[in-house]
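As you look at this complex, bear in mind that one protein chain is not there, while each of the others sits in place.
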Amino acid sequence: MFVKRRIPVLAALAAVVPLALAACSGGSDTAAQPSGPVTLTWWHNGTTDPLKGIWEQVVADYHQAHPDVTIKAQPLQNEEFPTKIPLALQSNDPPDVYQAWGGGEMASQVTSGKVADISDATKPWISGAGKLAADWQADGKQYGVPFEQHIVGFWYRKDLFTQAGVTTPPSTMDELNTAVAKLKTAGLAPIAVGGKDRWPDAFYYNYFAVRECSSDVLKQSVKAVKLEDPCWTKAGQDLKSFLATQPFQTGFAGTAAQQGAGSSAGLVANGKAAMELQGDWEPGTMSSLTDDEQLDSKIGWFPFPAVPGGAGDPAAALAGGDGFSCTTRASKACADFLQYLGSEPVQTKIAAAGAGLPVNTAAAKSLKTDTLKTVFDYGQKAPYLQMYFDKAFPTAVGAALNDAVANLFAGQGTPEGIVTAVNQAAAGNK
Amino acid sequence: MTTVTSPVRAARGPRPSVPAVPARVRRSSLRKRLELTLLLGPALLLFAGFVLVPIGIAAFYSLFNWNGFGALDDFVGFDNYADAFTGSVFQGAIGHNLIIAGLSIVVQLPLSIGLALLLNRKLRGRAVLRALVFAPYVLSEAITAVIWLLMLQPGGFMDQLLKGVGLGGLIHQWVADPGLVLYTLFAVITWKYIGFGIILLLAGLQGVPAELREAAALDGASAWQTTRHVVLPLLGPTIRIWVFLSVIGSLQLFDLVWIMTLGGPANASTTMATYLIDHGFKRYEFGFGSAVAVILFVICFVFALLYQRFALRRDTEGALTRMVG
Partner (left out) sequence: MRSRRFGLSMGYLAAIVVLGVTVVPLLFVLLGGFRTNAQINTDPAGLPGPWVWDNYTAVLGSGAFWTFLGNSALIAVIATVLAVALGSMAGYALSRYHFKGREAFYTLFTLGLLFPLGVATLPLYLWLRQLGMLESFWGVAIPEAAFSLPVTIVILRPFMHAIPGELEDAAVLDGASRLGFFWRILLPLSAPALTTVAVLAFVTSWNAYLLPLLVFNDSAHFTLPLGVATFQSQYSQDTARVLAFTALSMIPALAFFVLAERRIVGGLTGSVKG
């Protein structure tokens, strides 16, 4: 912006310079840990039950067990985190404990110098969090701990399958295409997708990539933030062929994923669509969008089908997790708290309430429904877990990927274009 | 009729350009300066402090690659600006803004004027009517978007309504069709802001004295002629303000689009502001986002400058200043 008057410009500069200097001073401080009673501010996304109630209980229980630690919980709407966290990490008093999803986004946050390296504090117990914990590392150091894991797969309505004459859940792409055709003949929307939010579209591309690319290629590509192997383009072509079968509900490009009964989750919840490729949170989301008390008994789950000729293991899964990171002020107290969150009592509560898949295996037996147990077991047995790419890659690259995939869904762009978009974003082009 | 002492321009006929102040009443320069400081100072301070300073900061950030964390150490000069202009998505966004701005003038303006004129009569229940017409403006954009999203779902309220009156053939995918979504958004925008335009014009119409219209009627002018030759010109300043606010509003469009379509599908409804939040803020590229913000600002600024110079200039001369007699 070029203000015409000289004086305002000078004034603006005068204001800006101290701020820039303040921004520059965001270097890491080897903060001495506070001694004596400690209050931890905790930003989490449990604004609704069941998680809301569980966290409230956790705060009370932890204080009872550790009288010198008081936790001040601040629930924040999930969508606010991408806005609020960067601002908080710019300030001098970011929250002590905050929700983090690991991967490339967390790596960016680490550059602020305010995120604590808790490798030492967590070493004795981090193995309890399973192989997922590796996603909360950057440069081999632990910067957060997951408390919940997510597996993505197909949630389907058994009653609608029966109605259309689909007897068993598909295990190959061909079987899936057949099922789609049968459902269409029966007048049902075969698959619901929340195209408006873009990330549900990306799940399809992600999974085709997981099927087409070997786990080595996947790991290496994420590390280098570069898509070079032809399997990435092949995945795009698989997606294009799949899209050509027109398996989605009418107007999917404008459908939200989780908001309101008209969302993709709502469509499945109310029996208007037969399947949706989503994470394990889906039953929880669906239950709030319908009055159907019998919903749980009508829902089943099957993993993403195998793709012929793919170099990826057909049992590999697209996964993710929810976790928390610590800031430097009270990192030891924070790490201890995170250990508590991963302990069996807390994890059992989470599993039993259907709030998510626990990272603690002992808690898995308390999972609310058999379907969720199936999902959990699948994740445990999977030879390889790939974090969804929009979290694994740095944020800008992940967003470019989601955009390119959404374009393909809209009938624009090419499979090659997806690879190009990601590589360009990674190279710093906007 | 007082003589014009303004040094700015010669008076032409009975319409001097600025309100004249007789020489003997002219204040002393010091007193005037004090009064001006008192009158203008606080507003200026508030404005500079909380609007100009942030703008300046944004301009500063735009020269860096910065992810919002840590130090500002990656100076890139004008690269961010180059990247923005060469990107097809941003170019599309600019185009969308211009389409909306153009449609506002061509569609919303005549509609607003017509409705304001019609509603200016002594209708029964006029106060309630005005309140209701203004109501959509009062709704927050977030709520408006949510309401219309609900109503425009496939098979939802709008579709049901059309089928009900036998216009089922007109049903389209209002929000999911890339070719249609921008116009759907325009329709929602019109719904929301037409009340604002009407109220603004009604206030302007208050300044059109009834005597003038009566005088014209006495002279034998029809309603249409009166409207065209008396009312509209007197409404001129208000209309010009409306156009100004409307175009600027179109250029800055954000909330409604963000919530209804997120700029989609496939970037068919992006605006400069959604682009800046999507590609700047949300992707942790604050330097780039700031550059787009500055570009948006400059575009608005250029428009404002040109508009001020050519369209609003006449208003500082005063279109309605003197009463006859």
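Some points to look at:
By letter and in written order, the chains are A and B; residue numbering begins at 1 in each of them.
Everything below uses one rule, namely that a residue touches a chain if its C-beta (ideal position, glycine included) is under 8 Å from a C-beta of that chain, and two chains touch if they have at least 3 such contacts.
Keep in mind that this is a model prediction, so the values were computed, not measured.
Considering the full assembly, B:133 is the residue among B:63, B:133, B:216 or B:262 that touches the omitted chain. Across B:71, B:180, B:232 or B:300, the single residue that touches the chain missing here is B:300.
Remark: the omitted chain is touched by one listed residue; of B:95, B:168 or B:207 this is B:207. Although one chain is hidden here, its contacts on chain A can still be listed: residues 1, 3-5, 8, 15, 19, 22, 47-48, 52, 74-78, 80, 83-84, 87, 90-91, 258-263, 266, 270, 285, 288-291. Hidden from this view is one chain, which touches chain B at 2, 6, 18-22, 25, 27, 32, 35-36, 38-40, 42-44, 46-47, 49-58, 61, 68, 114-115, 118-119, 121, 123, 126-127, 129-143, 146-148, 150-151, 153, 155-157, 160-161, 164, 191, 194-195, 199-200, 202-203, 206-207, 209-210, 222-223, 237-238, 241, 244-245, 248, 252, 254-255, 273, 276-277, 281, 286, 289-290, 293, 296-297, 300-301, 304-305, 308, 315-316, 318-323, 325.
One rule holds for everything that comes next: only the chains that are shown with their structure count from here on.
Note on chain placement: the centre of chain A and the centre of chain B lie 40 Å apart, centres being C-alpha means.
Taken together, the chain A residues at the contact with chain B in this complex read 1-3, 8-9, 11-13, 15-16, 19-20, 23-27, 82-83, 86-87, 89-90, 105, 108-109, 111-114, 195-198, 250-256, 260, 262, 394-396, 399, 403, 406-407, 409-413, 428-430.
Per the touch definition, chain B reaches chain A in the complex via residues 48, 52-53, 55-60, 65, 67-73, 80, 83-84, 87, 149-150, 153-154, 156, 173-178, 181, 261-262, 264-268, 278-279, 281-286, 288, 293-294, 297-298, 301.
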